[in-house]
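Here the complex is missing a single protein chain, while all its other protein chains stay put.
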Amino acid sequence: MVNPYVIHPATIVEKIREAEDITTYRLQLVDVEAQRRFRFKAGQFNMVYLFGVGEVAISIVSDPDEPELLDHTIRAVGRTTKAIAALQPGDALGIRGPFGAGWPLEEAKGRNIVIVTGGLGCAPVVGAIEYIFRRREEYGSVKILHGVKTPHDLLYRERFDAWRRHPDTEVLLTSDQPDKTWRYHVGVVTELFEQVSIDPEKSMVLMCGPEIMMRLGVPILMRRGIPATAMYVSLERHMECGIGLCGHCQMGPYFLCKDGPVMRYDRVEQWLGRAGV
Amino acid sequence: MPMVSQSCGVLPRVDLQRLLDALSAEGYRVVGPTVREGSVVWETISSVSELPIGWRDQQEPGRYRLEQTGSQELFGVVHGPQSLKPFVFAPREPLLQITRRQDGFTTSPTLPQPERVAVIGARACDLAGLVIQDRIFMNETYRDPYYATRREGLFVIAVNCTRALATCFCASMETGPRAQRGYDLAVTEVDEQLLVESGSEAGRDILSTILVPAASDELISAAASSIHACAQSQIRRLDHSRLPQALYEAHEHPRWDDVAGRCLACTNCTMVCPTCFCHTVEETPDLSHQHAAHARLWDSCFTQEHGYIHGKNIRPTIKDRYRMWLTHKLASWIDQFGTSGCVGCGRCITWCPVGIDVTEELSALLTPDVQPPLALQHKDGP
Partner (left out) sequence: MLDRQKGSGEQRRPRVAVFKFASCDGCQLSILNLEEDLLAVGEALDLAYFPEASSEMKPGPYDIALVEGSITTAEDARRILAVRQQAKVLITIGACATAGGIQALRNWADVEAFKQAVYPSPEYIQSLSTSTPISEHIHVDFELWGCPIDKNQLLRVITDLVVGVQPRLPGDSVCLECKRRGHVCVLVAKGIPCLGPVTRTGCGAICPGMGRDCYGCFGPSEGERKGPGLPPNTVSLATRFHRELQLIPVEVVRRFRGINGSVSPFRTESEAWEKKT
């Protein structure tokens, strides 16, 4: 009987500082067999464990075609994540996973991709972007629209610069509290919609970030003719088990740890923004 | 009278000890209801005399009392606060023992010792709850090994209800008062006789070892009419015909504010519920930080941390939490598991310290334009 609670030790290979309190931890599973078996889809998450403290759900941000090293971008905000922030390369974490439903990247083949993200919310979609660019010719145009509060919140700067260089690809950035160094758009991410042309029949939208961004952004895209069934969102709730048993991650009838975190928009539309859901 | 090993036999009440002895001989630890602190709790028993003989329970919203009738009735107490849940979904289940090593740590699962446990006195509602929890913890994707280990050793002797409490509404939930499935043996107490039916191979085997005579048609029909009368006598019912949709649509109903004025968010309803499955995982290191125990504990959607996500609480108020509980139990549960999360046992009504009645709340929530009574305020006091 497979025990879904068993935690696999992993070593921190590298620590990449992304912002003031945000760090990417590059992890490698210690057990060679576990390493060989570990395969994930972009948008899935792991339960990351720290000895003596506990587990926390973190999306895998690395390229699914390179599952030997697993990147997790973590903001030091809670009890566990703050304790993780004190670790150094060579220290041990644990991994359980991968869990949940990822982005529908097979279904998206042949279509134009519009990616809309806000803040640290861009993490779950990074793996999807890498996946698409590895198979650039299998997808149509790619538009990446990313909003941050302040320029300090802009993670993965080099990645955005690298993505921009792919053919038929647009990367648009915006900040609603910019400083003098900011050379991109000023405002919220939904304003970027006006700067891109979107073929409503050929496009698929991948969205992650604050729920308010989704609730404001989706109606604008729908008015431009994109059906709700062509829009996907990655959602967050408190998670403890990762397998739909602990009950914390419910949103209406869904357990976001197994039915999500990536959900087709029409399935969650009536739950988003409902108080207490 | 022919001695049979068929599925329906009769055992004089005074001979129940033979069944307990047969179970012990088969290696079962026998557990039954015993009187403690004004109610009944599950305890290991070796003798029929440990059962709550002659006791009956009276239950109403927020109130539980036992009374002694002086009879020899074995199963006059319908139920206490515990369902079958603690036998399979343990309140505190150690998951892993984790030991620190130079290059990290090693984990070893702490599965419960396999044990054969025979529970006598479970009710139809308890079994309905067990069947629902089976579906949750032993689903197609994951078979929870801790739950499964406990479940495998469980032998259930159900008791069909012939007396309804004021808080019972299993008839309207179609889960009782007759045990439907999931039992090994089912007993109906009819005066001095116990009608015993088997519901599984293991049940048939036990029944055959104690060589009970076949039940007469009269006894079978007397039992059936007692159970039927019990269903008829239930004064509470829960109308689930318009669920889940009607409750989803009631999300902004003013009744939620009203019930939030009374609800304590104390978690009792979720703890006594036979189907509630929320749990939290707790890591407990020793002072040397060389060993840690990783365990899961019963949790509740009424706690502060249940809806917490990095720096904010999705359900900060009692209104949010009560609405989450009721909407999940009666509505979204249907979408998730194809069945209601409520089995009609009435425990959440009885064991609510302020006597909130789930049937009354639902009926108010599904009534549009109702003017709810004012929430409790100091001005409303004595």
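In order of appearance the chains are A and B, and numbering begins at 1 in each one.
Methods note: a contact is a pair of C-beta atoms (placed from the backbone, for glycine too) under 8 Å apart; a residue touches a chain by one contact, two chains touch by 3 or more.
Because the structure is predicted, anything quoted here is derived from the model rather than measured.
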Checklist outcome for this item: Here the chain that is not shown touches A, B
Checklist entry - Looking at A:R79, A:R134, A:R223 or A:R274, which residue reaches the missing chain? => result A:R79
Checklist entry - Just one of B:L154, B:V272, B:V343 or B:L362 touches the chain that is missing; which is it? => result B:V272
Checklist entry - Just one of B:S39, B:Q234, B:T275 or B:T359 touches the chain that is missing; which is it? => result B:S39
Next on the checklist: Under the stated touch rule, tell me which residues of subunit B contact the chain that is not displayed.
Outcome noted: 36-39, 41-42, 62-65, 80-82, 86, 91-92, 100, 260-268, 271-272, 284-289, 297-300, 302-305, 316-319, 350-355, 376-378, 380-382
Checklist entry - Residue-wise, where is subunit A in contact with the chain that is not depicted? => result 52-53, 79, 82-83, 86-87
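Please note the rule applied: only the chains that are shown with their structure count from here on.
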Next on the checklist: Roughly how far is subunit A from subunit B, centre to centre by C-alpha average, rounded to an integer in Å?
Outcome noted: 40
Item to check | Residue ranges of subunit A touching subunit B (in the complex, touch as defined) | outcome: 1-7, 9-11, 30, 51-55, 75, 77-78, 81, 92, 94, 236-238, 240-241, 243-248, 250, 252-253, 255, 258, 270, 274-277
Next on the checklist: Considering only the defined contacts, which subunit B positions touch subunit A in the complex?
Outcome noted: 95-96, 98, 100, 103-107, 109, 136-137, 139, 141-145, 148, 244, 248, 251, 277-283, 285, 289, 292, 294, 296, 299, 301, 305-311, 314-315, 317, 319-321, 323-324, 328, 332, 335-336
